[in-house]
Every structure is written in structure tokens, then in C-alpha cells.
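Here you go, one structure.
Removed from the display is one protein chain of the complex; every other protein chain stays in position.
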Amino acid sequence: MADLEVPNELRREAKEHDMYLHPIDRDTYELFFGPQHMATENFSIILKMDGNRIEKAIVNPGFLHRGFEKLAEGRPYFTNIALLLRICVPESDVPENIYSMAVDEIVGWEVPERAIWIRTTVLEMARVSAWMFWIMGFGNEIGLYTPGQWAAAYRERFMRLYEELTGGRVYHIYTVPGGVRRDIPGDRWLRQLRDTVEYVKGKMKDFDEILFDNYITFERTEGVGVMDKRFALKHAVTGPNLRATGVPYDVRKDDPYYLYDQLDFEVPVLKEGDSLARVLIRRYELEQDLYILEQLLDMGPPSGPYMVQDARLKALPRFKPPKGDAYAHVESTKGDFGAYVVSDGSHKPYRVHVRGPSQSHGVTVLEELLKGARLADVPVILKTLDNCPPDIDR
Amino acid sequence: MKMESVEKPRVRVVGEEKVRIKKSFIKPWMGVKYLFRKPVTIKIPFEKIEPAPKYRGFHTLNWKTCVGCNFCGQICPARAIEMTWMEGEKRPHPKIDYGRCTFCQFCVDVCPTGALGFSENFYLTTGGLEEDLELYDWVPIHPDKVRELNEKFGDYRFPVERIEKKGDGVYVYHLRDGSRIEFKILGYGLRPPAAAKPKPAAKSSGGAPKE
Amino acid sequence: MIDWKLILEVIGILLYATFMGFIFMGIERKAMARIQRRVGPPLYQPIIDTLKLLGKKESISHGFIYDFGPVFALGASIAALLFIPIANFQLFSSNADLIVVAYLLEVPMLGIMLGAMSSGNPFSAVGVQRGLLTMVAMQLPYGLALIALIQHWGTFKLSEIVALQGAQGWSVTVPALLIAMIVFDIVFQAMLGLEPFDIITAPAEISMGPMVEYGGKHAAILFTQHAVQIFAETAFFAVLFLGGASNLLELLIKQIAVLFIAIFVASIYPRFTIDQAAKFFWKWPTILGIIAVLLTV
Amino acid sequence: MDMNEKNVEEKVEESRPELPDTREGRLVKALIEKAPYAEGSVRRERRVEFRVSVERIHEFLELASETFEMLMQISVVDWIKEGEFELVYQLWSVSESVHAFVRTRIPRENAKLPTVMDVWPVAETYEREAHEFFGIIFEGNPRLGPFILEEREYKKHPLRKDFNMLGHVKAIYGEDFDRYDESKTNYVI
Partner (left out) sequence: MSEIGNDGVISYELKEFKLFEPLFKWARKKSLWIVAFCTGCGGIEIPPLATARYDFERFGIMPNPSPRMGDLFLITGYVTPKTLKRIIITYEMMQDPKYILAHGSCPINGGVYWDSYNVVKQLDRYIPVDVAIAGCMPRPEAVMDGIMEMMRRIEDGTADGWKRYRENYEYYRRNQDELFGEGWREKEARRWLAWI
């Protein structure tokens, strides 16, 4: 492969096309890691390898770009929910909520308490099911398939609850500006949720035993992909990845939304900043999220309407908020997920800009962390950063 | 605006010793116990799973009460709905394209008369040829008929088995129980078509070649 | 003069071994599925897979070596199988057949490497590099375990080892050889290509490694080779440490017992990286192997 | 309990120069004393806003980075009627828990401004994206070029308001990109 002669004009053309493509020495080889690969989800990394070590990594995203921000400018406010939630597939409630929060702020709606409770619960359920998904992904990357199979099966219980609450399995299209679209389908649903939380809580011991306590998990993750506090802050790394470097920043505590200032939960922080720290933080947060769900259930949904009462909602397609802009963000399992919505007073948003957490830790940070890593560490770093390609592409 | 309302909630940082766990060579062996437990697998398609009540599936339409207001067409994020004028109907009815529909059911929410509804049906499997894909574009049928078919067959399949396109804009829906719905499409859009002029022939360039 | 009986026996054993090897692969998949709380495929699923691969219309070749690699691997596996005393059939025999079998069992990997290297895929190249390193790493504990065994029984001949075990009790009952068996079991995991040593075909890292370019009939041959190999390796294990067998059923039970340990280990431990694996092999198994050798002196 | 609520009238009031005596107000005041060329205001609890002219944006952001450790996003809004791009640097202060919008405006034609990669390395990604979708050139960023998009779309800078999306779709996928009927594309929402 390395013996092919490439004419100079071709090199020049390639350089013009992509200015950071450099000719590569003959001792090294390069790997196209993805998009057709088990570890990346339609995401490509070009690796310049020197033996078993990575000399240089270049992220090549864009396989999932659909132009959401442009599409959102052409659709009315409410229908954008059906569109924007596709930005983050494993926890599609997060984009729904940030967009709804931003529009709520622009309009100045006070969302009914019942809706707030439902939204908080839905977000926490999304977090738990995304953790389950992450356990599967992480297990598969390091070659331990057993806990992933369990986790994906337990996640299905949450999917069933979602189905009953919202009418959809993955894309719920549930949280809308001003409230939620449906009421809770009775006390049975709450009982089922409590049972599910109890069930998953009981299964946490199994995950600990097989995955988190496992000697080889430690071997694989300890000292891999280390970043320090300053680096993380400068690169705007958020969420568990930031907390693993020693910064106790959690949107739910620092910029509390919904019911989070009334809930009791802890923010785990470690100092090492390596993959192991990120794994441990995630494990602890899963426990905390189950605990939050229990608290929410103890609180019980307040009575009242689940949608704001507003005459403007009669003509839904023509609903016009006042001029203004707002930024809302929530804590997703991947980090700080934010949306910036600008309204010019018409029935379509003037600009919607979504900040996916992977945008900051999926490109530059990933490239930096992969430098000098072994080939076998690539999936570990990818998964402990919890890189979500649609966040980057949108 | 309450500026100084709540002080910044203290971040309760948990001690490192609680987050850390001990590594072990022996503990993973506990996982083997599941070898002798019953699997959690639901054996589809031999075991049936009922979708949740009010699962957002295919649409239903009561042709009698539909007033043809096009609210559904306006709210649709995918522009999957097209108002269709049919012979014998005073108002246009929505024609829904499942090649676009995202099953958000905003159209059902805004329907002023409740004519447009949805059922829990979600199975629609076809071949990949152009004539098979015709099935994805239909005017929904009456909810009672859908319910009747569901009860008869006990699954949640698409009620129409085949859509036959006759000339002159005449469509025949062959339902699963063998009955047929036949109607003539006069035109599309909000305004009534000027004359009962036939729909332009379905384009042939776009599809996969036929054997 | 043609020994018709021998030829018939060889064909019979080969068919039996291939079939049972496929079933072993099926057991492996099924048992892992059950630990993962699911139903899993039918036991004969690997046979269907191989048939399907045989029926593929294949148009890719990367030259003679690429085609030759899988055949070479299959041949080596069969050769190893024929030297192992399977129940009461001892087909081929030599004075040092333990050494012959021990190293014939490693040759198939070389065959796969040979073919994979000529495919030109960088993932294959990485896989080959990893495979060779794993082989080098596991030689030391592997050799030590065998030396302990040979020193204890004082013979290189597998049939004699079986006979001696029949007279004096299984190898496992000897403390030194129990240690040797643990060492051998760790190496065995790597020979079968199961976790934590499935470094060669790590799907999430190098997407099947050497196998990445193989498809169709090549892959079918590799599957058959794997089936023969798995049978030969489990039989070798049973012969060395579990007292051999007097009939096929007894052998089968012992083989499945050996297989289940491998399955358990594979389903609860993640994969090492290649440098960790090498370090691991040269640490604990080597120390244990040296202890076993010293105990048998 | 919900901090989303906010009335339009209040927003108008706040844009007055005097700053409330709160954490946010003091923070804005301290920053404005150091950088008198910037306009600052408090929007609501934990949201502050600055307006800076494009010439001094780099200077200001460097100053602001002492308080606001993280650059969350660079949002670009294309105000086509005014012929300007508005760049909103979304900053977050971990120590103070305050979100800041730093707004600056540049003309649409020949849009250029200095990069902030030296302040926040992560800006590289955001600037590449802004460059790709709007055609803004960030001087000093070495990696501007096709990033997410392919060349054909990259040349058109699709998030600009004057990019005719339906026209582009029809040009690429043909007039009959709808399998069933074309008239659906004609009506307006």
C-alpha cells in the first residue's frame, strides 16, 4: 500500500480539497476507522498509525448531517419538535426539552406544575435508558458482551413505559412548548415506573460485579485518554467527562431547571480524568438517577393541567411567539445540551442552534486524546467520552 | 423579575471514596448464574406483543365528518398530507404518504372535527419495487373498519393489502379481508379541481426498473 | 499395501470431528446466549452458516497465497487431529507425538496469517501482527505446562500418557499438574480465540482482523478449520489432563466440560489489549508454569 | 420555581444601562470596568449579555475568559434584512454559574473576524462549522474548509438565509423528487 506512487498534482489537489491532509511517511500506515465499523456509529476517524500507536487522528464527521437548523427555519414552532428530537437519538427527550424550554422563555409561559413534573420524570427516564445503552456500548467495545445484553433488555422496560406515556418508543414527540402532549395514563403507569426503577436498582449489583468491578475493565481503562482540568475547561468538555477531571459542574445543580432544585442528589467528582474515572462517574450517576426517579415518584405528580392555557394555541400551525431569543440547556448523559432559539415574531423560528455535547468532546478533544494512544484504546476512548455523532453533524 | 431569589444551590460533591470501587478477579464469575435462569427474550414473531394503547400508528379517517380544512396539512412537519378531491365527496380528504410521515400525530391533535384519528397498527412490509411502494400512499379508511380487521386477524398490520391503480384516477384498495374500496381521485389541492380531469400519469422515470 | 481400515477410520474420525466441532461452536454460542439471558441460536447454526458461505458467489481473490492460506490451515488442523488418540482410535503415532500435536495445533494460525497478509487490508495486517505476538507470548507458559506434564509422566507419547493416567489417576489429581492445567487452560483460551484473548479478531477494534477480507468459500473453509481445531484442542486437553477416554461418549463429556470453562471465562471477562496480554502471559502463567515444572523435578 | 418565565415588558426594562445589585450585575460591572468599549446588561438570573464591536471582540473575549471558563457555542444568526451576521458567543462561567451572550455584528459580504482558538482551543470546531454553514472567515483558524458537508453543499453555505433549499433539492434530486405526487411541494404552510 505504501509503495504506491502518488503524483504531486494529486497531492496538491487533495491538499486543496482538505487542507489538513498531509502526505504520510512510508514507515507509517493509515486506517480508516469507520464509518462501516462496529465501534463507531456512522462516524469516521482517519488514523495515522505508527506500529500500534496513533501518531495523528483526524475526525471526519458529517455522515449524519441533515441540516436540522435549516429545516427548523422552515417549519412552524410546534412541528419543529417532531424534527429536532432526532438530533440525539438515544435520549431524544433532551432536544425536545431544550427547545421547549427556550420557546417557553421567549413566550413567557409559566409551564403548569404537572407538566414540569412529567418533563422532569421523562428526562430522568431518558437518562437512565441512555445509561443502559451506554453500558451496552461500553461493554461491547471492550469485548464484554454479557452486561450489554442485559442492559439493553432492561432498557426495554423503560421503552414500554415511554410507549404508554407518549405513544412512541424512541421518538416520543412528547414535550412541546407550554407543557406536554398527553397526561399520565393513570396510576398504573406510576406503579409500573416504580416497579421498573426497583427492578433496575436490583440489577445494578450484577452490572457492578461483571462490568465495573472487573479486573480487566480496570486494566483497559486506567490511564487511557487522560485529560486534565484546564484542558477540559478550555475545550468546553461537559458532563461526566468534565466531572472526571475534578470540576463539579452539573447543569442540574448550577443552572437548575424544572424540579432539580428540590431534588436531592449528589454530583460525583474524580480527579484523574482518565477513562476509568469517566466510567466510575457514569456508574455513580446511574445510581443517582434511579434515586432521583424514586424521589419524583415519592413526590407524586401535582394535580392540574398538563398544558398551558393560552388562546393562541387554538390555531396551532399559526402560533406566533413575540420577538426575542433564549438559550436553554439541560444535563444529558453526554454533557451540557443547549439550544439557542431566535424568534422574529413570525410563526417559524428565525434561527435554532443546538449545541450538542459531542461537538466539543467529539472533534478536537478526541483528536488530542487519540494522539499517542494504542489502536485498542480507540473504542475505549470513543465510548468513555460517549461520543454521539448526530450531535456533531446535526 | 426575582433577581436575588434563590441563592446558587450548593453543588453537593460526593466523596471520591464513594465513587471508587475495588477491582476483582473473582466477582465477575457471579454472572454465570444466569446460565440456569429463564431468558428474558420475547420470542417475536411467535409471541405477540400488544402495542401500548394509543400507540401512534397508522391513521384512520372518518370520511363523513372530515371537513377538508387542511389543518392537518398545515401542521405536518413532513408535508406528507395532501388534500385529495374524490368523486362523490363534497370536501377534500387528506391523503397520507407513509414515505414521509413521522407518526407525530400532530395532524390528529389539530383536527377540529376529530375525523382524523390513529390506530395502533404499525406493520407495513412490502417489497422494494415501485409498484409495491404504491401502498405507502393512501387515504385513510374508517376507524371501525380498521378495528374490525384487527379483531379478525389479531395483528396490527396495515389494513390495505394492495392498491390497484386503474386508469382515469380510479383507485381500488384491496383490504385484507377481501373487500374492496373503489373511488376516483379528481385532483389535489385546496381548491376544487376545475374539471374531473384525470391525474397525470404516474411518472415512470423515478422508480426502480421492473423486471 | 493400502490399509483400508485406517483410511476408513480417518474418514470417519474426520467427519465426526467436523460435525462435533460445529456442534461445539453451536454450544459455545448457545451457552453464551443463555448467560446473556437470551435464547440463542440452534446448536446446528454453525453448520447452516458454513453452508451459506459455501453457497456464496465469490469473485474476490488476492492471489494464490490468499487462497492457499485457509487450505493450509485446514490441513494443519486435520494433521493435528489425526495424531491425537481419540478414544480408542490412535490413527497416527510417533515417539514424540505430544510435541507434534502441540505445535501442529499452532500451525493453522500461521496459515490464516499467511492468507490474511496477502489480502492487503490494513486491518488484516494489524490482526496478523497481533496474532503473531500472541503466539510468541503464549509459547512460554504453553511450553512450561507441557514440560511439567512430560517430566511427571516421563514420556512424549500421548497413548502412553493416557495409559499411565488410567493406571495412576488423572493428571489433575497431581498437585503440580493441576497448576500446569491452570496454565494450560489460560493458554487454551487464547488458542480458541476467546475472550479475554480474542485480540486477533477483536470486532470492535479491527473488525475481525485477519478474517476481514475473507468471505464466501474461503470463510467456509476457515469455519470448517475452526470446527476441526476446536475439536482437536478440546480432545488434546482431555487427553493430557483428564485421563483421555476409552470411548467417544466419555471423550465428548470431557470435551464439553473443558469447553464450558472456556465459555464461562469468555462471557465474563473483557478483552485484553495486545501488550497487556503479552505482559499477562509472561507474568502469572509463566510463574505458575515454573512452579509446576519445579514441583515435578 | 421555574426560571423560564419572563415577560416581554421586563426584557425592555432590563436593557437599560443601570445594573442591578446582584451577582450577575456585579459581574457585568466588573467586566465592563475593564473593557469600557463593551455594553453589558443582565437579562435575568444567570443570563448576562454583552455587545462588543467586531474590532475588539478578540480582546474582549480574552478578558472575559478569566471569568467565563467555557465557550459553549458560537451561534451565528443571519439578519439578511440588515445585511449583517450576528455572532453570539455563548459563554459559561463554572465558578459563577452564569451564562453570557457576547454579541457582535459583522457585515454579510466579506465576513471576516479573528479566531478565538488561542483563547479556547475548542473554538476551532465551532468556527469550522460557522465557516462551513455561513461562509464567515475566521482569520487564524488553519482548518477552515469542508468539515461536515461535502464540497457541493459547502460552496453554497446552506444555513444562509438566501440559500434556496427547495431549489437546491430540485436541482440535485430532480423536479420529481417526490415519489407520489409533485403538487405537495407547491403549497405554502
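For clarity, chains are labelled A, B, C and D in written order, and residue numbers in each chain start from 1.
The rule is simple: contacts are C-beta pairs under 8 Å (C-beta built on N, C-alpha and C of every residue); 3 or more make two chains touch, one makes a residue touch a chain.
This one's a predicted model, so the numbers in the text were calculated from it and none came from an experiment.
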item: Chains in view touching the one left out; value: A, B, C, D
item: Option from B:Val19, B:Cys101 or B:Leu175 whose C-beta touches the chain left out; value: B:Cys101
item: Touching residue (missing chain; options A:Pro112, A:Gly148, A:Pro301 or A:Gly338); value: A:Gly148
item: Candidates B:Tyr136, B:Tyr173 or B:Tyr188 - the one touching the absent chain; value: B:Tyr136
item: Residues of subunit B in contact with the chain not shown; value: 39-45, 49, 51, 58, 77-79, 97-103, 122-130, 132-133, 136, 158, 206-209, 211
item: Residue ranges of subunit C at the interface with the undisplayed chain; value: 29, 33, 36-42, 45, 48-49, 51-60, 203, 207-208, 211-216, 219
item: Residues in subunit A touching the chain absent from view; value: 1-2, 4, 6, 10-11, 13-15, 17-18, 21, 23-24, 30, 32, 35-38, 41-42, 46, 62-67, 70-71, 74, 82-83, 86, 89-90, 133, 136, 148-150, 152-153, 155-156, 159, 169-171, 390
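The rule is short, and it goes like this: only the chains that are shown with their structure count from here on.
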item: Which of A-D and B-D has more C-beta pairs touching across its chains; value: A-D
item: Approximate Å spacing (C-alpha centroids) for the pair subunit C, subunit D; value: 61
item: Where subunit B and subunit D are represented by their mean Cα positions, the distance between them in whole Å; value: 37
item: Approximate Å spacing (C-alpha centroids) for the pair subunit B, subunit C; value: 51
item: Where subunit A touches two or more other chains at once, by residue number; value: 75-76, 146, 150, 153, 210, 214-215, 217, 249, 254, 256, 261, 317
item: For subunit B, residues that touch 2 or more chains besides their own; value: 8, 28, 31, 34, 40, 74
item: In the complex with subunit B, residue positions of subunit D that touch it; value: 6, 10, 14, 20, 22-25, 42, 44-45, 97, 174, 176, 179-181, 183-187, 189
item: Complex interface listing, subunit B residues touching subunit C; value: 28-29, 31-32, 34-37, 39-41, 43
item: Parts of subunit B lying in touch with subunit A, wherever the complex brings them together; value: 6, 8-14, 16, 18-25, 27-28, 30-31, 34, 40, 51-56, 71, 74-78, 102-106, 109-110
